[in-house]
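With one protein chain held back, the other chains of the complex are shown just where they sit.
Order of writing sets the labels: A, B and C. Residues in every chain begin at 1.
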């Protein structure tokens, strides 16, 4: 029987669990040690550590303390791992807690985090998604049910001292170009709300003051939010410190490519079952800088798509140069507009794109000056036919239900 | 028997064929008229109109006249089509000419077009790909063979007068921000090499002077270079002028997401078989700005991938803000580095990423400041095992063969 | 939180659990009642009720009491269901018990049940399969690991009185054609080991004496052993009695098409999460005799196959007339012979075909006198390359490990 080496209690503060941390730092002690070939289970709180509740108000999303995120379980040390190795991780399974069969999706207020379409959705909104086995649906968004592509949003190994310094330097450099921007250009170290695992005292305070925030993906993987790192996938992580130090959290029941709503996927607490192995000297052998991975043999097969194009002319008519970010935003806005024709509110449509197994493809990046991106919307997630026909769309929703919104205070 | 309504002769200049044009303008007369429900075949020259030859020198890629591209077949008028309609196009089949069983891929010189990785590959290079039925391989890149995901790189309807003006205005605005840049930020109208189909005399000259270049994708679709617009797909195009005016060209035997080499996919001459129908008033009914489409039921199934991550820190260590373009470039560079470990030159690896059915996903676009993009490399296109293992890669190529390069003059 | 309406205790006899039964009879009282739209969880013992143990001897397979099988959980009554309705069952999830992370596969002795290849494997053998999350492997069969296509082997509604009588009559008719055959042609009612759920006394004894055995699939579904009835599928069952009476059991972690080893798939105890709905009068509306179903959106994608053909000339050279059974047996024997070239024993190869997600296709049934069947062996389940090449196979196994065999007493 596989051992659960890290457990969580959803009723206590993650700060009280010394096998949890919320910053990246090489000095964080290993929470547990395993051997190559071992498999083990790790439990995780949701990324906010329980700040968001299963109710019909978006107040908690509006008021979230983002300096606390993400609460990660780990680090797990792997005997024999050394800098330059590749840590091979088989994600054998991921699941929910029996007593917590729900997740949340939200849009942050532009004043507190924002998101991909924050200009269009400047205020906090939230939808709750119920789990029924492999499937999910939301009481705030009728007419849609789908199988979750469950995955960790955040996973990776501890950075070395040098790597940490490089992260802090380059991100501070970016913030310094526009220090007063709202939302900020990057999240810099912030000791007050840091949770450094087993560390205590002065060494804890010193590490907390320089520990990298967990928000962006970086060389080690980290907060990649790649929906395809799902159960059944195999990941090769670069190792930067002795014993590797693998941490994981931010579990998602499902997510669309881009995690465009930022808060973000269908966010949940749960557990992950992994097996670890090593490729000694693998970074050099294979020329690895960022993690590489192989997808799972088991994923939801939604093979019928309606595909929306977007180009890098923004919604106000401005021409951008090969900007895939702008192009994908247009594809998303096009899909949202389309879905409103069936009766969805724009917020409901946006939430669907953030939660469902939507694909985002970089289709063309050389045809100056326009990048072209495509958003692939699976049609089988809808309980009605969303395909175009000569008669035009039937309005399937009466507007009586919407995604709760909480105005900025 | 389905009629071939536009024919081409690969031995004559495309300028001599009045059913070809290389600019977008509402006044270009219809080359042929069809009715809703009709299916028909259209032949196309390659996008350069025969400038690139089946040989082992990249001189022609270096010296290409890019002001001539793309040579399109059309416009085909559809009876009854009016502005605001959706033109429904079933791509029933696409094929090669029996006498032209090859295609080309290249990198343009930075002095003449450049490309996605032009900083890394500043000089012209070319690879020739031979077709054997559905499969292709290159004498310049050993060890790789795959089934082509054949598609038109460029397809769409004529713009209206207003839309044309908007294009020209916004693109000139961009060029004006850095008019001397090499390569240029956009390609502006250029009458000298314009081919305006059946137009002649002063009206031809006037239209040529303002006709939009065909390089970028735009609201009408155009040069989207979406590999998934393959045979078997169904596309819904916005209509802007009476009779719609559907033109098509730039056929690709295969292409990776992004068409990262710019010259670009495996470029070919060939034919396309289409069926057209109308959704009257469909733009309004479905809120359509850009084309939408449904993928084909028949596409190459390469389900085993090795996936490379990239983040928006560039190859010189600079931090960019949620820049998917930079992130995808890093994923591509990571994949290239990986393939060199098996003996490929960097140019060979780059060409593979441009030609093979590689997927490019927008994985995360909200985790400030790093975007995360993934490049999905199908492993089954290689004749050897490219997956990581504990022993490290076997070097499968001896370096005796490479992609021809022609130095700038 | 979804309720578990039927629980089992793996340490007690299934005969002591009145929500279990092992015969089909219309008078068996409902174990629980639910409403249309409800979802609920049901626990199941393995089909033999715990007769087979996690050890390295096949004695228990040899000595199994097959008159006891299959132990089913149920029947579950659905309010409002009436004869002629369709009971729509969404299989929302299926899982294992934390304390029972293993399953078994075996070949019965020809003297006690036999199987598809009993002429070739006349004595009892057994393999144990360990579960690691979604994956399974066996200490008795090295070199193979795969994701399970988990499903119930047996599921369906109670028969009506008339239907039960028809079953008993036609099956006894068959047995009477060769009453002394070993193994028997069919399994007839047998009261001694019957478990009739909540029934007691004379009515129990009367029902036990005529209750249909659970071995074959019948009009109601029953022991179909269809591997594609996996979690995520949706099944439409005919209803024959008031309240329907849905029973389920014989859970399989994985199985190949045909369940050719009879004991059979990877057999396990576990739980199943379902949701029920009704289509009133659906049997008549849709002309339904046997259940119909839709496959799951989530199944293991093993898309690279090696496919073996078989025709209806048997292994002793005899010509049969369009006999798919013989043809599929030849395809299986061909695959077994092939796998021995890599070092597997024939028994190991046979067990792989019974357990792995192998497909069996009826390819041709009209080309007199030969039927043609194909067995699709997924190549990615092997840790080495099983594909043919010019050099011939590498022997990957040294024969030191085999599937335990127990000689007939």
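Just so it is clear, contacts are C-beta pairs under 8 Å (C-beta built on N, C-alpha and C of every residue); 3 or more make two chains touch, one makes a residue touch a chain.
Bear in mind the structure is a predicted one, so any value in this text is a computation, not a measurement.
From the options C:166, C:210 or C:402, the residue with contact to the chain not on display is C:166.
Within the set B:110, B:170, B:242 or B:275, the residue that contacts the chain not displayed is B:275.
Across C:79, C:162, C:337 or C:383, the residue that sits in touch with the chain not pictured is C:337. The chain that is not drawn here is touched, among residues A:162, A:304 or A:394, by A:304.
The set of chain A residues touching the chain not shown comprises 301, 303-304, 380, 385. Considering the complete assembly, chain C touches the hidden chain via residues 86, 88, 115-116, 166, 170-171, 173-174, 183-187, 215-219, 221, 223-228, 236, 257-262, 264, 278-282, 285-295, 304-311, 313, 317-319, 321-325, 328, 330-331, 334, 337-338, 340-341, 359-374, 387-390, 392-393. Of the residues in chain B, those that touch the hidden partner chain are 1-2, 39, 90-93, 98-99, 101, 132-135, 146-147, 231-232, 273, 275, 296-302, 380.
One rule holds in what follows: only the chains that are shown with their structure count from here on.
Most remote from chain B, judged by the distance between CA-atom centroids, is C. Here the CA centre of chain A is 32 Å from the CA centre of chain B.
Centre-to-centre separation of chain A and chain C, using mean CA positions: 40 Å. Our note on geometry: chain B versus chain C, Cα centroid distance of 51 Å, whole angstroms.
With touch defined as above, residues shared between interfaces to two or more other chains in chain C number as follows: 301, 380.
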